[in-house]
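Note that one protein chain of the assembly has been removed; the remaining protein chains are unaltered in position.
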Amino acid sequence: MIPAKFDYERPSSLSEAISLLSSGGPDARPIAGGHSLLPLMRLRLSRPTLLVDIGGLSDLRYVREDGDHLAIGALATHDDLARSAELLDRCALIPCVAEQIGDPQVRHRGTIGGSVAHADPASDLPAALMVLDAEIIAHGSNGPRTVLATDFFQGPFMSALEPDEILTEIRVPARDGWGSSYQKFQRRAQDWAIVGVTALIESGDGITGAAIGLTNMGGTPLRATAVEQALVGSSDPDGVAAAAAKVAEIGTPPADENASSEYRLHLAEVLIKRAVAEALS
Amino acid sequence: MKPISVNVNGFQHEADVEPRTLLVHFLREQIGLTGTNIGCDTSSCGACTVLMNGRSVKACTVLAVQADGQSITTVEGLAENGEWHAVQRAFHEAHGLQCGFCTPGMMMASVSYLKENPSPSEGEVRLALEGNLCRCTGYHNIVKAVLTAAEEMADASAG
Partner (left out) sequence: MATAEKFVGGGVPRKEDPKLVTGQATFVESITLPDMLHVAVARSPFGSAQINNVDLSAARTAPGVVATFSGEDLADEWAAGLPMAWPVTEDIRIPDHWPVTKDVARYVGDAVAVVVATSPSAAKDAVELIEVDYEVQTAVVDIPSALADDAPRVHESMESNECYTWTHANGDIDAAFAKADIVITENYVQPRLIPSAMEPRAVVVQPVPAAGDFTVWSTTQIPHVAKVLFSLTLGIPEAQMRVIAPDVGGGFGSKLNVYAEEVLCIALARRLGKPMKWVADRSEGYLATIHGRDQLQEIELAATSDGTILGYRVKLLANMGAYLQLVAPGVPLLGGFLYCGTYGGEAYHFECTGVFTNTTPVDAYRGAGRPEATYAIERAIEALALEVGVDAVEIRKRNFLPAGENVPSPAGLAFDSTNYEENLDKALEVLDYEATKAEQADRLSQGSTKLLGIGFSTYVEMCGLAPSQVLASLNYGAGGWDAATVRMLPTGQAEVVTGSSPHGQGHVTSWSQIAADALGIDYQDVTVLHGDTHVAPHGMNTYGSRSLSVAGVAVNQACNRVVDKAKTLAAHVLEVSPDDLEFEDGKFSVKGVPDRVQSIQEMAYAAWTAHNLPEGTEPGLEAHCVFDPPNFTFPFGSHVCVVEVDTETGAVELLRYVAVDDCGTIINPVIVEGQVHGGIVQGVAAALFEEATYAEDGTLETSSMINYLVPSAAEFPSFELDRTVTPSTSNPMGVKGIGEAGTIGSTPAVINAIVNALGHLGITDIAMPAKPERVWQAIQDANGDAS
């Protein structure tokens, strides 16, 4: 219940934060809401020697329109995302996912930056960023750089972030007119997803564009590209069902106490159908 | 040790804390407000829920140093001028508690939620309390209490 000892700094600027991280050694970690890191620290499964608290960098907490993109500051909380008028208007998938994260208390504190940087394969937002072709902006001692979401997640709890880099912003293209859905399958409302399916669908005469993301179906969030390709052009439930069945092309998903690989794959197929139906409605 | 200054229930507290001190331990052990309980070590049960700047947070998942400069409300700060909050009254009147251990957290989560959604449905209340576990009441009367409190608060603001 009590974390192991660590040092704590609260920088007043991003550059100060980066230099603290750079000089803080391999076990220095940034913290914002702390809802990924503190639970691990309390069980002493994680033992950073230095926490660099960027929670006070309030200019990193925003959601704003930027032309045909939306820019989301790393410190925007899940609750901010769920309520953002800009997102609800132009990229409703993110609020739809955000409101299903954890529980209200978690959403009040947890931030998109922390959640994405943590790269938990069961986390809800990363797959949404994949289907949105999001750009993830990180600042390090060499200045800012941009990583595509598809390149960012490298394995369970492993991302493209360097130890001295801080995730500062996430940019997603507006998806005006696209339908979206997040189908999260769990046993209790507060639980992590056993399987989650994120769908972004554009439709006219049938489906004209589709992006399908999978949560907890592998070591990283995944795009179900075969499903996406098969969805485009389909216009009826049978076509959607046939497309959903192509989720098997991702290979064998992991097995754990909640689901075997076979069941996980089956759930993904069912949830894809439901997600597409909801996104179309 | 780090110096912090936290407003708790309207009073400003200055203290030196170890960085690893959790907000809930600061509240209970350093300033002696023991009404906020600790029910788990995985941010699951919600017993330690308090308001931080008016919104529910789990005080076991916030470092005391992170609360520096912030405003915290605990169950001890819920009543105003000696008069119970509508949520406290409703929990009492609807038998929304038995052993009472989850109750402070359950009430703080409810107070926060009713600010966000003053007239919720039963299903919305149930979902809003997804992060608070109770082992005694079966939730039936907790949900009833929150709905009752919502009505009472609506009546009070209308009147």
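Note that the chains take the letters A and B in the order they are written out, and that residue 1 is the start of every chain.
In this section, a residue touches a chain if its C-beta (ideal position, glycine included) is under 8 Å from a C-beta of that chain, and two chains touch if they have at least 3 such contacts.
Model, not experiment: these values are computed from the prediction.
K.L.:
If the hidden chain were put back, which of B:Gln66, B:Ser112 or B:Asn132 would touch it?
P.N.:
The single option touching the absent chain is B:Asn132.
K.L.:
Since one chain has been left out of the picture, which residues of chain A touch it in the full complex?
P.N.:
Residues of chain A in contact with the hidden chain: 1-2, 4-5, 43-44, 185, 187-191, 194, 257-260, 263, 266-267, 270.
K.L.:
What residue numbers in chain B mark contact with the hidden partner chain?
P.N.:
Counting only chain B, the missing chain is touched by 18, 20, 28-29, 33-42, 44-45, 47, 74-76, 78-79, 84, 88, 91-93, 95, 97-104, 107, 122, 125-127, 129-144.
Going forward, only the chains that are shown with their structure count from here on.
K.L.:
Report the inter-centroid distance (CA atoms only) between chain A and chain B in whole Å.
P.N.:
Taking the mean C-alpha position of each chain, the two centres sit 28 Å apart.
K.L.:
Write out the stretch or stretches of chain B touching chain A in their complex.
P.N.:
Touch list, chain B to chain A: 2, 18-20, 22, 25, 38, 41-44, 46, 49, 52, 55-58, 60-63, 65-66, 68, 109, 112-113, 127-128, 130-132.
K.L.:
For a test of understanding, state which residues of chain A touch chain B in their complex under the given definition.
P.N.:
1-8, 10, 31, 34-35, 38-39, 41-43, 51, 53, 55, 79, 102-106, 108-109, 188-190
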